[in-house]
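Shown here: the complex without one of its protein chains, the others still in place.
Going in written order, the chains are labelled A and B, and every chain counts its residues from 1.
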Amino acid sequence: MHRTLGICYYPEHWPQDQWTEDAAHMVAAGLSWVRIGEFAWARMEAVPGTLTWDWLDRAIDVLGTAGLKVVLGTPTATPPRWMLDKYPDMLAVDAQARARKFGSRRHYDFSHPGYRNECRRIARLMGERYGANPYVAAWQIDNEYDCHDTTLSYSDAARRGFQDWLAHRYQSPAALNRAWGNVFWSMDYDSFAQIDLPNLTVTEPNPAHVLAFRRYSSDQVVAFNKVQADELRRHTSAPLIHNYMGRITTFDHWKVGDDLDIASWDSYPIGFLSDRLEGTAKEKATFLRQGHPDMQAFHHDLYRAVGKGRLWVMEQQPGPVNWAPYNPAPLPGMARLWAWEAFAHGAETVCYFRWRQAPFAQEQNHAGLLRPDSRPAPALAECRQVADEIAKLPDVGTATAQAALVFDYASAWAWDTQPQGADFDAFRLAFAAYRALRRAGLNIDILPPDCADLSGYKLVLAPGLMKISDPLRAALARFDGIALIGPRSDTKTDELSIPTPLGPDLPDTDLSVVLTESIPPDAKIKLQGGGIFRHWFEHLEGTAPVHLSTKSGQPAIMGGDHLRYLAGWPDDATFDAIIGGLCDALDLPSFQLAEGLRIRDTATHRFVFNYAPRAQAWGGTIVPAAGVHWEAL
Amino acid sequence: MHRTLGICYYPEHWPQDQWTEDAAHMVAAGLSWVRIGEFAWARMEAVPGTLTWDWLDRAIDVLGTAGLKVVLGTPTATPPRWMLDKYPDMLAVDAQARARKFGSRRHYDFSHPGYRNECRRIARLMGERYGANPYVAAWQIDNEYDCHDTTLSYSDAARRGFQDWLAHRYQSPAALNRAWGNVFWSMDYDSFAQIDLPNLTVTEPNPAHVLAFRRYSSDQVVAFNKVQADELRRHTSAPLIHNYMGRITTFDHWKVGDDLDIASWDSYPIGFLSDRLEGTAKEKATFLRQGHPDMQAFHHDLYRAVGKGRLWVMEQQPGPVNWAPYNPAPLPGMARLWAWEAFAHGAETVCYFRWRQAPFAQEQNHAGLLRPDSRPAPALAECRQVADEIAKLPDVGTATAQAALVFDYASAWAWDTQPQGADFDAFRLAFAAYRALRRAGLNIDILPPDCADLSGYKLVLAPGLMKISDPLRAALARFDGIALIGPRSDTKTDELSIPTPLGPDLPDTDLSVVLTESIPPDAKIKLQGGGIFRHWFEHLEGTAPVHLSTKSGQPAIMGGDHLRYLAGWPDDATFDAIIGGLCDALDLPSFQLAEGLRIRDTATHRFVFNYAPRAQAWGGTIVPAAGVHWEAL
Partner (left out) sequence: MHRTLGICYYPEHWPQDQWTEDAAHMVAAGLSWVRIGEFAWARMEAVPGTLTWDWLDRAIDVLGTAGLKVVLGTPTATPPRWMLDKYPDMLAVDAQARARKFGSRRHYDFSHPGYRNECRRIARLMGERYGANPYVAAWQIDNEYDCHDTTLSYSDAARRGFQDWLAHRYQSPAALNRAWGNVFWSMDYDSFAQIDLPNLTVTEPNPAHVLAFRRYSSDQVVAFNKVQADELRRHTSAPLIHNYMGRITTFDHWKVGDDLDIASWDSYPIGFLSDRLEGTAKEKATFLRQGHPDMQAFHHDLYRAVGKGRLWVMEQQPGPVNWAPYNPAPLPGMARLWAWEAFAHGAETVCYFRWRQAPFAQEQNHAGLLRPDSRPAPALAECRQVADEIAKLPDVGTATAQAALVFDYASAWAWDTQPQGADFDAFRLAFAAYRALRRAGLNIDILPPDCADLSGYKLVLAPGLMKISDPLRAALARFDGIALIGPRSDTKTDELSIPTPLGPDLPDTDLSVVLTESIPPDAKIKLQGGGIFRHWFEHLEGTAPVHLSTKSGQPAIMGGDHLRYLAGWPDDATFDAIIGGLCDALDLPSFQLAEGLRIRDTATHRFVFNYAPRAQAWGGTIVPAAGVHWEAL
């Protein structure tokens, strides 16, 4: 696989006479790709209906003739101010019923039909003009869906759309009432028009109501994206991409991915550590300038699957950012490490964000490869180093994984809706399982919930799946490795109610969850042999063998040779012991990697990444802090 | 007294062909009572004006013929969706001015006259049909007033009602201005129509304004309840009941209780420990699966008084619930312990909530006596055990109390309005006093603020009373035990201002509170002899004798032989020493009970409850964790 570097660039921010020099400088820095255009609607169409392409024509030409391939973005994340005059009701509305106003970005409601048509129009116009442009080698649609919590809107447009969606799904109010159990508190509806959005209710709304709204909302993101994808495909054969974010679970990325060619994501390791990851104060301090050692890998593995094998990093943090609660500089070396880690996980291209630090507006304190005064920022040299290393390192082949983790967005909605324990979170649980696999040094694939084929894997984890899909259940029935299902898996119906007989329904495995407990952060369930469960514990019954018990004698892991159920949420050390034991049982070589040391094997090489702020030994090699080491396998 | 067990059941949730088997199973479980109907308005009247009674006729008949007595609930906590079409303005409005929407329960405004009439109508219709039904042996009106913070509403209906209420109370704006001291910040009103609800003001509104609104709001709950009570009494002679909640102080339960025959409450010990009690992390961990050892007793004693001697537990937690931040399972034995503790405190009937765990809607993760698949949940056997024990234990007679605690809802509103220290709370203070009495092993009665007779008690505590009522003052003047008044008692007028001369006005006792201090959680006022005050300290002046001083020489307890004033908020150990000293002075035998061990004496027996998660000795008896022991006196 050919690996390349790229950059995000905003020609509209700079005088045209600077573009040529910038382009030459980019090429000199080892960059091959340049992404442009995604926030420039006001420059393309300052006056409604009057398109101004000349500057963009010239920008693409300057960049392309310098040897760069262009990723052209549709600017639909930033509708111009005049759009609001046309559609005053296009703004999203938050759960507190406040319209989310113009003045930043993403100020649109995914449900609004008028705005969706405008997006179709601008995509068509851009496709017509640039679809066949030889320098435009890829397209990005919109930018960071759901960023700033924009998937869910409680607007009139959303309410009308939701009512239609419900009518389509349930056909009759009576069927909906039955499916949701509206008899419970006399919540029955006589018509779909009576059904409001599930915000601001006196106490919690029916969880089935909320889950339906979450499904509806995800579907709007999928539909919004598809409108543009369909339009662009009429005019271009270049690959279509969206740039996802980290730890966003509000829409089904698998479904958006189905309509695109490549999945990319925006990787801000230090910002994400600070603003969206659990962890002890000590962990946060240790990785303050590196990011969490598993966060990037998780998303590389997730989006590689969402991209059906094709992965990019569309935005790579190069220095301090502006948007996290605290914004320290990365350790020297991290801008290189992050890029190599992405490549080791299958990324084709890593684009740094951004070329020159903008001196104005919201992100003026966000570092680029250049400072605002056009002098090199620290990451520029690391970028050049990676480019040189790519040139030297032979193709390392495609990785294969021994372990797999099933990840399902609808389950995240289900547990958001019905956490039952205040700190229960589907991503957190999946990430805990992922981290344990990765501390064991395994290559991991992340699989969609309707995955129908597990062959090739030895170890499969499926934590927190609301309901096991039929294809997955069939694949599990055929699976000859060990699948560790749970906790909290397959215990609900598709409508987020409790099935009878009680779940999980594991092929040829007699066990049920008969009672569920959540416990506070400081509480623990002690296990035989010294481990502990935290947060969550399910009481299991059935005739299946018990592999591990709690100190009080209740099943902790139960099941057959191939399918087992994990009854609680192990802490990290316990998860390590469980995964280690399973690897031993499977004759799968595994590690207990030191803090911050992580490995990834491609077909030909083993890559070693040291996220720790100190040098660490790997075999006979000393890997420096923020260092990358590779060795042939 | 005959003690019985009961169950909450929702025939409308299950196929009719299951009712007969359920009823037989209930009887086999030792249950005598079954509560039904309280959320079923949409099944009684799916179409406005068209009543559908046949299913309810049949349900009552099936349950009654099986030998169960029915508590029939009015369904007014869950108006059907069509009610909103009729009265779009019937929704309550929160303090942020947002209507609290349909989609859960309690979506009504206590002030709304149209909805109040609808409730009168459904109560009349139910009374007409079932008032004389031989199986309907009691009625429940509405469900859990104020649950989900529904007493206070900032709606137009509330504003109009409040203005009328003010006009009735004050007769003229000038009188109101004088009573409230509106001169203070030019807050005078020219007409009642100018007076808005006291939310969203620039800074805190006049405390007299807020207190008036709190009184008005409480009065609406009383009036709402009375409308249904009056209607039902026309058709039935069965007792009328409401099921109160734990630590709800937003309406005057004494006044609601005046219009009913029995006070019942919904006892969720583990949920309440988690979501509405102060306590150290250690206490919370120790009692995680048992609940606070004094919380249930407090409410039994409180509601026994509110019920003028007649007490039920209408809903008893049987296993994990769904609504607390964390929801662990009770220790084995707690479902039995809670029932016996209720009986020891005078409960006639304890109903578990609920029969079968609902597989759908908001409470699907709330345990019942049966699992969703109809198999026995753990509490079922404990229920049967209690039934057997009731049958074996002779009538234990009625308890009498040596100690009393005065509890006043209006004072809770006063201190909510004017806490002066951020952690000052009337319930918290009263509960601190109650806990000290109970750790001393005393039987306690809780008395209303207008209690006119203290004879029979040796020790009376009156903490946090905004103003001592005239009847209570007269009773205190005659009291021959020791009454410990304060802290923060009788220092305000009825309009929440400061009286001149300064309070308290204790008969024949010369002392005044001349200065008040609140201090942060970590600060303390040290007392002679080693005790400490926390949170609150009042500087006393006067000629009354000083019984206890602070280290700096200020009075800590002051007063005569019978009436004394406590100047601060003692911590638990200090409260124990104070109560122990008073008991000694009164020749009242007292204990220093071990952590989690509690006693209650009836006329013939002493009951010992072990809330601790480990066995503890009581005399020569080892009481197991979650165990109950009784012995003849």
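Just so we're on the same page, a contact is a pair of C-beta atoms (placed from the backbone, for glycine too) under 8 Å apart; a residue touches a chain by one contact, two chains touch by 3 or more.
All values derive from a computational prediction rather than experimental measurement.
Trainee: With the missing chain put back, one of B:Gln420, B:Gln592 or B:Thr621 would touch it. Which one?
Mentor: Once the missing chain is taken into account, the touching residue is B:Gln420.
Trainee: Can you tell me which of A:Trp41, A:Phe251, A:Tyr303 or A:Tyr434 touches the chain that was removed from the display?
Mentor: Once the missing chain is taken into account, the touching residue is A:Trp41.
Trainee: For the chain that's not shown, point to the residue among B:Tyr87, B:Trp139, B:Trp165 or B:Trp180 touching it.
Mentor: B:Trp180
Trainee: Taking the full complex into account, find the residue in A:Lys284, A:Arg473, A:Lys524 or A:Lys551 that is in contact with the omitted chain.
Mentor: Per the contact definition at the top, the residue touching the missing chain is A:Lys284.
Trainee: Determine and list the chain A residues touching the chain excluded from the picture.
Mentor: Missing-chain contacts on chain A: residues 12-13, 39-43, 46, 75, 78-82, 92, 96, 98-107, 147-148, 150, 274, 281, 284-285, 288, 319-320, 322, 325-329, 357-365, 367, 371-373, 375, 377-378.
Trainee: Take the complete complex as the reference. Which residues in chain B touch the chain that isn't displayed?
Mentor: For chain B, the residues touching the absent chain are 96-97, 180-190, 194, 196, 198-209, 418, 420-422, 495, 497-502, 514-520, 522-523, 539.
To be clear about the criterion, only the chains that are shown with their structure count from here on.
Trainee: Quick one: chain A and chain B, Cα centre-to-centre, how many Å?
Mentor: 47
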